[in-house]
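All protein chains but one are shown in place.
Per-chain numbering from 1; labels A and B assigned in written order.
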Amino acid sequence: MDQIYSALLTMSLGVAGCILYFWGSNWLLGIIFPFRGQSHEQAARNLRIASSVRPWLFLGPALFFLFLYLVYPVIDSLRLSFMGRSGEEFVGISNYVWLFNDPEFQESLKNNVLWLLIVPAASTFFGLIIAALTDRVSWGNIAKSLIFMPMAISFIGASIIWKFIYDYRPTGSDQIGLLNAFVEYLGFEPQAWIAVPFWNNLFLMIILVWIQTGFAMVILSAALRGIPEETVEAAVLDGANGLQIFFKILVPQIWGTIAVVWTTITITVLKVFDIVLAMTNGQWNSQVLANMMFDWMFRGGGDFGRGAAIAVIIMVAVVPIMVWNIRNAQAQMEDR
Amino acid sequence: MSATQTQARSSTLVQRMKRISPLTIVVHLSVLLLVIMWTIPTFGLLVSSIRDKDQLAVSGWWTALSSSEQNLIARTNAPSTQVFENGVYILKGNIAPEGESVEVLAFGSSSQDPSAFEPGTTSTLRNGNTLNVETNGDYVFSSEKEFTGSRGKRIFYQAVEKPRWTLDNYREVLSSEGLGQSFINSLTVTIPATIIPILIAAFAAYALSWMQMPFRGLLLAVVIGLLVVPLQMSLIPLLRLYNEIAMYFGVGAKSYLGIWLAHTGFGLPLAIYLLRNYISNLPREIIESARVDGATDFDIFRRIVLPLSFPALASFAIFQFLWVWNDLLVATVFLGNGDEFLVLTGRLRELLGSRGGNWEILTASAFVTMIVPITVFFTLQRYLVRGLLAGSVK
């Protein structure tokens, strides 16, 4: 309980500090460059100065945090990736040389490609299907809500949920995992699913698809509803059937949104490590980059050089999407 | 316009699609199937977490409602309770555990053959003793010799196992597994880490939307770029930085302040982006009108923009809350695994390692970690959806 009180205290102090900063700096600005009770010339000059300073006061804390927690680390990670395990001595590109010769890394890279191909595609596909179907039933909102719910569950919680489903008992005893029980019901041998190399990747991916489909569904459903109804009506008059309307009229109109959903999930996939950590911790050929990076950060006291090198590889994969995003946003702003 | 015309006009897309598709039932069934597929994993977890741990370990949760046969062992009352009647020593009682009832299917006296005798038949055992167990569990154990020892005799029996529901699993994880402490730790991390960035981001978003300044476009591009920077890039440099600062002041590198600030930094790009999208779409004339009315930027922000941006602020708050609550990576790196710092996700990961086979622990723990975000999710879903729509880079 004491902890809660101190947390609440710190929180109020933090918020009060923020308010004090914004209010105080604004007040100070008014004192240094007053505009009331001045000659017109002087007031105009002071106002000009104050209004060129004020945006930076407003932005100050945000810029500070963005720089310290995101910009500086990106640069420093790049630097560290050329350093040894403690981050002190320069080792050239040897971290990268090691990386590309490391079988674990090659496996991670292969698995990551697999994840990048399958998860965004599957989530977007299911999201689109569900969005389209739920719009046609009266209880669609409840259905959406339930399918969306996994978004609120932590990756680690989701991992436990699914580990329970994949649970394996030797043949002969009752299966308590849903999947093996089902497999046995169909008359096949139960398997320790997450220990079967290659295929286990798919079983881990299912978890992320389960979580991300809700996200895709919500965005795509809004996009589908944003389509002018007249285009559907026109297609109906032209004699198109339901499927034709969906694939030839609706889907082409939301390509932009589909791309957005796809890239957003792609980013999530690149960063996700909790699932692999919880399910297999990279055993049975299921390693991915993010988990490998986490591993190297702490393995044997931590190897900062190699960890940073892996982080840089993840970053490189993100850069194209980053550029694309910035371009889109700028194009959109010019439209306004 | 006639009534029918009005109706035709207002008929929605849903109705239209219904009319043109003869497959309405198929649609309903498919949606139902999808919903079941998506909810059954969580449902199974919930059901399992309130089952008796012995039952949970041997049968699937989908059988939880049906009774099953079980081989069980009971002990008679202690020999000290024996009575001497008609020349034999008798032990009487009921084999059901304290406060419960049983339905005996069969009984026996050895573990090899717990179903040797029908209930209600007085059976002679190998050593000449007789035993009778009724269906309701009443037993009569008789012997010509006096019972000795301090413990009762063992009775093996087969009984119908009724489903047993219990909150014991929750009691156990909250107290002895340390989940209660972790729950408080999680709250300690999450609340400040949700509130601090909001204010900072709101001011920044206002400046980027409505104030004349150089480099505005550039700064926005930077924010959008930072939106997708993987956390992994930040971890090592920040960990080093934290260690150095801690060393300088001679304190531990793991602290709540550290993680609050870290989450603030990591949450800011989304916060600024989301709030700017909203704030820059506020009607320009309202802002200008306030300016004509003599309001300074600070006044405009406080009295006009902040109250009008409530939906966006709520959206971001929910996002950040869910993200921080569910985060494992940042917590592990910046708080570590000490008991006073271990958050729910970290505790869950630890349990997964140490109690990997104890599903009663894992299911109950997982549900404890999920309860807060799921409640938030269902009560504030509206804002979450709105935030998602505004927050994805279009």
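Going forward, contacts are C-beta pairs under 8 Å (C-beta built on N, C-alpha and C of every residue); 3 or more make two chains touch, one makes a residue touch a chain.
Here is the rule we use: contacts and distances are computed from a predicted model.
A chain of the complex is left out here; the name its UniProt entry carries, from "Chemotaxis protein CheC", "sn-glycerol-3-phosphate ABC transporter ATP-binding protein UgpC", "Spore germination protein B3" or "ATP synthase subunit E", is "sn-glycerol-3-phosphate ABC transporter ATP-binding protein UgpC". In the complete assembly, the contact with the undisplayed chain comes from B:Pro307, out of B:Gly87, B:Gly250 or B:Pro307. The chain not shown here is touched by just one of B:Ala96, B:Ala116, B:Ala295 or B:Leu380, and that residue is B:Ala295. Contact with the omitted chain, checked across B:Gly87, B:Gly149, B:Gly250 or B:Pro283, is made by B:Pro283. What chain A contributes to its contact with the hidden chain is residues 35, 40-41, 43-45, 47-48. Residues 283, 285-286, 288-295, 299, 303-304, 307-308 of chain B touch the missing chain (whole complex, contact as defined above).
Note that only the chains that are shown with their structure count from here on.
Rounded to whole angstrom, the centroid-to-centroid distance between chain A and chain B, based on C-alpha atoms, equals 21 Å. On the chain B side of its complex with chain A, the touching residues are 13-14, 16-18, 20-21, 23-24, 27-28, 30-32, 34-35, 38-42, 44-45, 48, 56-62, 184-185, 187-188, 191-192, 195-197, 199-201, 203-204, 206-208, 211-213, 217, 219-240, 256-257, 260-262, 264-266, 268-269, 272, 296-298, 301, 322, 325-329, 332-333, 340, 344-345, 348-349, 352, 359, 362-363, 365-366, 369-370, 373-374, 376-378, 381, 384-385, 388-389, 392-394. Across the interface of their complex, chain B is touched by residues 1, 3-4, 7-8, 10-11, 14-15, 18-19, 22-23, 26, 30, 51-52, 54-56, 58-59, 61-63, 65-66, 68-74, 76-77, 80, 87, 126, 129-130, 133-140, 143, 145-157, 159-165, 167, 173-178, 181, 210, 213-215, 218-219, 222, 225, 229, 232-233, 236, 241-242, 245, 256-257, 260-261, 263-264, 267, 270-271, 273-274, 277-278, 290, 293-294, 297, 304, 307-308, 310-312, 314-315, 318, 321-322, 325-326, 328-330, 332-333 of chain A.
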